[in-house]
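Below are the structure tokens for one structure; questions will follow.
A single protein chain has been omitted; all remaining protein chains appear in their positions.
Here the chain labels run A and B in written order, and each chain numbers its own residues starting at 1.
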Amino acid sequence: MNKKRSVNVLLLITILLFVVMYMAGIVIYGSKGFTHFQTFLNILINNAGLICVTCGMTCVMLTGGIDISVGSLVAMDCMIIAVGVTRWMWPAWALILFILAVGVLFGLVQGFCIAYLEIQPFIITMAGMFFARGMTAVLDVHQISVTDETFTKLSSLKITLPFGGYTNPKGMYVAPFIRISVIIALIVVLLTGFMLRKTRFGRSLYAVGGNQVSATLMGLDVKKTQLRAYMLSSVLTSIGGFCYVLNTMCGTTTQAVGMEMSAISSAVIGGTLLTGGVGTIIGSVFGVLINGTISSLVKFNGHLLASWANIVTAFLLMLFIVLQAVFAKIREMQKK
Amino acid sequence: MEDNVILTMRGICMTFPGVKALDHVDFTLRKGEIMALMGENGAGKSTLIKCLTGVNKYEAGEIHLEGIKGAIVNKDTLDAQKKGISTVYQEVNLCPNLSVAENLFIGREPMTKFHTVDRRAMNKRAEELMKSLNLPVDVRRKLEDYSIALQEMVAIARAVDMDSKVLILDEPTSSLDDQEVEKLFTMMRALKKKGVGIIFVTHFLEQVYEVCDSITVLRNGRLVGSYPVAELPRVRLVAAMLGKDFDDLAAIKTDSTEDKSKAPVYLEAKGLSHTGTIKPFDLTIHKGEVIGLTGLLGSGRSEMARVIYGADRASTGSISINGKPSKIKAPIDSMMLGMGMLPDDRKVEGIIGDLSVRENICLAIQAKAGIFKKIPMQKQIEIADKYIKLLEIKTASRETLVKQLSGGNQQKVILARWLATNCDFLILDEPTRGIDIGTKTEIQKLVIQLAKEGKSLIFISSEIEEMLRTCNRMVVLRDGAKVGEIEGRDMNQMSVMDAIAGGAEK
């Protein structure tokens, strides 16, 4: 009775937090253009990759696991594309398929170690994190720009929206726009959301996270579900990597550092329980939006250091983790 | 196969390392029969059920199920479920974070033609099922929104809907209140009418006589017998479970009838309780007295000891030691007051397996001394050697890891741990379980010896005879409450069993 209420409360806090933050932005930085619809769209554009990654992270966290290799995997994907177009001379479609394949393989190895060898997810994905980051450097230690024509086209493609524009001081109508990465991210969100709600696999993710023993007794293949969750996470991360490279158009070793942190905190802030079994894609998307709003606010301020965004995110993560722990304690006490 | 029989087990044998867990056990279940499976700790109830559901692999014997030719072998619980044998456990094995309907249909959800879960159909079928079983449940809500009893019934509903012929209920009533138990029984009776055979495992005698048709009793891995309920009155049931031929009971005299009630009071507990496990009780313990806590497993005998020791923090009540009111929040507090406890599950709460015999023996005195006052190695060796010799602990050396010792010797190591603290009051929870006869006698002698030295003890055992031999007074518990005390001369097998069973008049 209480868990249900408490989780709803967490999601409610999250949505409220987003609204309050955004309103604060409008009040404080309204004159700098925070009121424009484009500001919101920019948050989406800048975080398209993170949205994909967080969807994968949510699936893994639903099973009660965690995947901290995602940031490094994004960096590796970016570097593969950068090196691929400049040195291997592969066509764009081949590279995209290749990073997806890398994602599958990466998830397969991690998932196998976690599900079938019963190693703590944290240790394995930490090894994965360092492996991917190191491999990025093995591919190249310098920054490489993505110069391929297809990628440039995709990257600069503006999709203007027919509404929500504004007229600038010079009297010109500025139409709001999104980029291809946002479309990809939205598709990922819709598909994972649908998958979690409507498919057998999606429901078994919840069941495994809810109670592993029960799930086994009820005839679910727990190990296979876990393996698939990690594979899904890595594949979605690779898609996120593709979105990411469209934004940055380069590959470097220091790309997407700390992205795993953003993804985890987004999921947790969005109401996903660390213990598994509870969480929604829509909550996680709100989590990402909160993170995006924080960075956006820091940017609009202009004087604050970028690390402020990290600190606030970490603080929010801590707050929500403590809240989860407190709710769990209350629940336990009320049960008795 | 004879008529109406749906399940037979013949000559089932099963060995765990060093223990014969099941020894040629036979078992028969008929259509529409509710059979109680009874027995104390280590009797083999859960092992038998695990053999039936495919969790354990039995070495000999065969299982026959109605409608299937030849002996069946279940690979796992899932396989057993497919054949029609479902189990509902004490802890509800469902997913509390999913809806009731999902819990009913997970793994076999109705699908739409697009290969997605058809929620509408699922909810509809779930509703019909709930209606047919008369359960007031909104199938769309999360399972955790409902009480344990309803969750339990949802689990049973799931089993029923999967066309189970045999339903095993493993202590389903432990956490239910009377009303909820009644609801469960109504449901069981309804299932009985449908022809489902039910195996009901419980510790509550009342419930057995209320709902069951027959009783099968196991002891020490052997079948004691199967009886229709009418032919096995309570006292006889208790006797069968505890291993005493009823007619012999009256003949046995107790050894220790010494009255210690004149000795100074050591401990006095008033209104002590722990919510959910033991209802408020009063208890007085005198110096040099051995008190036996008796009752069946799950009656609250271990729980009473745990609350006194502070292993479970008391919800209500107070304790005074030597006349002084004392606060016990954690085991270390009671240790400082001179207590010690040998817990019933020595693997989980007793030994620290990867530490040596010496370290395990010196653990409690170290804890009492505090982190900064390390017991010097020389002294540790002295203490360890002293108790290894005194208790005749069989170990390769004092540095052998304690997990490599046999059960009896592990038990002695824990005893040594408390003896080393020179405590005034020692709680021994099933100190003789799972150990050889020789060690059992040694431990009993030790208990009497300690009492002579003026120490007070609480002694808990499933074997009444053992308690009669060592205890001055017995406290009887039933269903999580203290129901009486038996003093000195009144103590004999019959009186104790009567008390456990809840009065001979019933």
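Keep this in mind: a contact is a pair of C-beta atoms (placed from the backbone, for glycine too) under 8 Å apart; a residue touches a chain by one contact, two chains touch by 3 or more.
Keep in mind that, in the parts below, contacts and distances are computed from a predicted model.
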Listed names "ABC transporter permease", "HPt (Histidine-containing phosphotransfer) domain-containing protein", "hydrogenase (acceptor)" or "Cytochrome C biogenesis protein CcmF", matching UniProt entry of the absent chain: "ABC transporter permease"
Among shown chains, those touching the left-out chain: A, B
Which residue of A:20, A:141, A:187 or A:213 touches the chain not shown here: A:141
Which residue of B:228, B:353, B:438 or B:484 touches the chain not shown here: B:353
Chain not shown: contacting residue from B:63, B:364, B:428 or B:497: B:364
Omitted-chain contact residue, chosen from A:66, A:182 or A:235: A:66
Subunit A, residues in touch with the chain not shown (by the definition above): 66, 68, 113, 116-120, 122-124, 126-131, 133-138, 141, 253, 258, 261, 264, 274, 305-308, 310-311, 313-315, 317-318, 321-322, 325
Touching residues (missing chain, whole complex) on subunit B: 311, 330-332, 335, 341, 343, 348-355, 359, 362-364, 366-375, 417
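In the analysis below, only the chains that are shown with their structure count from here on.
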Partner subunit B, residues of subunit A touching it in the complex: 1, 3-4, 194, 198-200, 203-204, 206-207, 209-211, 213-215, 217-220, 277-278, 336
Residues of subunit B touching subunit A in the complex: 77-78, 81, 87, 92-98, 102, 106-109, 111, 115-117, 119, 141-142, 144-145, 158, 275-276
